[in-house]
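One structure is given below, encoded as structure tokens.
Up next, chain A:
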Amino acid sequence: MQPDVLRERLGPILGPRLLAVEPFAGTAGRVRFAREGALELFRAVRDTLGYRHLAMVGAIDWVDHREVFYVAWSDEERDYLFLSTDLPASDAHVESATPVWPAANWHEREAFEMVDVRFDHHPDLRHLLTPDEYAFHPLLRSFKLHEPEELEVKTRNV
Partner candidate 1 sequence: MTGATLYSVSAALSALLLGAVASILPAPVSGWLTSADVVTGLAVLIFSAILLVASMINTIMLIWFERKMLGRFMDRRGAMHVGYAGLLQNFADGLKLFRKNTFRPQEADSLGFYAGPTAYMVTSMILFGVLPISTGWSSGALPLSLLLALAIFSFAPLFIFVSAWSSNNKYSLIGGMRSAAQMIAYEVPILLAVVAVVIVSGSFDLNVIVNEQQNYWFWFPLLLALIVFVAGMLAEMERIPFDLPEAEAELVEGWNTEYGGMLFAFFMLADYVRALIGSILVVLLFLGGWTMPSWVPAAATSFPLAGIFWFMIKTYAVFGLFVWIRASLPRVRTDQLLRVGWNRMIPLALLSIVLAAVLVTVRCLPFLGCVPPVGG
Partner candidate 2 sequence: MSGSAPPPSRPAVPVAGDELPMVGQPAVPFIEIEALRAREFIPAAKEALTDMIGEQAQGKLIRPVFNWAGRNSLFPLHWGLACCAIEFAAAFGARWDAERFGVLPRSSPRQCDLLIVNGTVTWKVAHKLITLYEQIPEPKWVIAMGNCATGGGPFRTAYSVVPGVDKLVPVDVYIAGCPPRPEAMLDGILKLESLIRERGE
């Protein structure tokens, strides 16, 4: 499915909430959308376009804003579709994709704990990988790893 075809078919459903459809090698295209249209887009992508299989949900911290991306696979097209939306860093939340794709459950939990993006109406939004007590979000750019030398000093005293 070419990007222009995608734009034709998604445009009427989403209207202005469809921001752009860019070509992206390895996938059918990269659909950028505004977060208000998230659920409608997911439904359209799954039911109308046939991308029934959700492969990945992830988030990137771009310091000033955060990007949440979804990758879905269609058995008919034999190709991936890349969806992404930008969220303001101060108020990063987007509608959860779990009603459409149950597979999104754990992916969204991971994105929540790693990049601090909240998913509205998620059935069970808690930490997946790190202990619940961890108050930080490791994949934020502001979170720095230990310097190896600093670690030496720190552990020598333990």
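The candidate set was assembled so that all candidates are chains of the complex that A comes from, given by their letters.
We adopt the following convention: contacts are C-beta pairs under 8 Å (C-beta built on N, C-alpha and C of every residue); 3 or more make two chains touch, one makes a residue touch a chain; residues count from 1.
Remember, it's a predicted structure, so these values are computed and weren't measured experimentally.
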Candidate touching chain A in this complex, from 1 or 2: 2
Of all residues in chain A, those that touch candidate 2 in their complex: 130-131, 134, 136, 138, 143, 145-148, 151, 155, 158
